[in-house]
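Excluded from the complex is one protein chain; the other protein chains are retained at their positions.
And now, chain A:
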């Protein structure tokens, strides 16, 4: 199965969106004649694999390389850099060009910024004295369809940039991406935003519509009715919790990147050891589509039921000769789903080996206790213990952040003690990390009473899941915690912000409910 998701069932014509991106990339490649080496930054290389088969690029005499700090190894007389406009990549590009020069290599260099040229990047190229040698262009890739119902901006560092560095480039980027989307699907009439960045993005979007209007006349009824913008800052609690759905666990344990996980071949039942295989995970896989959001326990049952039924059929086919041709055909058809079943049996088994560990249960349990915000001491001691045991620092920090967020910070004594324990256990080089967490308000000293219980109660975040196999509330995905952001979206969709206005004030940042003028429908 291809990693490029099938988008035929999407509510919007995302295929056209993706084809546009394909076309733009190919026209860049085609515009540079002859043999060329395409150098892509590591993250972008993954993103591009969702847009086209990289083998398609090879047809145009293209060699592929990943941008790194090392000198470029290629025989090609032309080099095309395709990099996201990030400052850190510029030094790499400059160094590679300088390295070629020191070896006396004469090459033609092109640099395409994704999604657009940035003065600051070019400034660094100028300072490195390579700007003149580059032909500079743009590849306006803003949104990438990850699946039939997910578009991603692939902005990994936007939270850090906004909260810690104060660099709000990504907010502009978000607005631009939505504006681009509006050119394809019409002006979105309703915008609901919560948070500093989201309201700013909504403002920018409005401004862009003024500067470079999407015609409201010829488009007919807009295909997108409402856009809901939420700052990550509004709900930092949810990403700190351990996900319990099949897909969530896959991401927790194996990390899903660009719609696929990379696992040891042995896990997938292959003989060769040490080799890694890529397993695509998207809705094109019908079984995956069915089970991705289910609790791992339920997944195991579903997969078992499917496998058993095929096995029974198989037994029947083998034992009797009475089947008609059409029955046989039917059976063969069902056999085709076998690789899918096998794939998920392998993955589920692998996940189970993690999820069954007492440590995992302990963690899920302590998360629940922290979320319920009842017993301070238990939580505090648990965190102290895992620091002293030197469990992975990510685990420690996730719990610590969760604890601090739900508790409205930690008393100064505890705060300083835990921070000191962390520095002693994991090294003083984590000082800036702790400082940044404090700056972002994720781990902080307690200054006022926490409003988490109020929020949690008002939005019914803690739910008792009675029947995990047929859950009636989203809270099943976190063992009884309904994600704050999902509750907000549910309200925004149902009745707008007005009904929860008071509550929104308890969460960081302003909110905004915007109706954009539209021409009459007649």
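Miscellaneous remarks
By definition in this document, a contact is a pair of C-beta atoms (placed from the backbone, for glycine too) under 8 Å apart; a residue touches a chain by one contact, two chains touch by 3 or more; residues count from 1.
What we mean here is this: contacts and distances are computed from a predicted model.
Matching "Protein VACUOLELESS1", "Glutamyl-tRNA(Gln) amidotransferase subunit B, mitochondrial", "Glutathione S-transferase" or "Pyruvate dehydrogenase E1 component subunit alpha" against the UniProt entry of the left-out chain gives the name "Protein VACUOLELESS1". Among the residues A:52, A:105, A:423 or A:486, only A:423 touches the chain that is left out of the figure. The residue touching the chain not shown here, chosen from A:118, A:150 or A:287, is A:118.
Here one chain is not drawn; of A:28, A:159 or A:307, the residue touching it is A:307.
Chain A residues in contact with the hidden partner, per the touch definition given at the top, are 87-88, 90-91, 116-120, 123-124, 127, 161, 165-169, 171-172, 175, 200, 203-204, 207, 210-213, 269, 297, 300, 303-304, 307-308, 311, 314, 335, 338-339, 341-342, 345-346, 348-349, 352-353, 356, 358, 361-362, 384-385, 388-390, 416, 419-421, 423-429, 431-432, 435.
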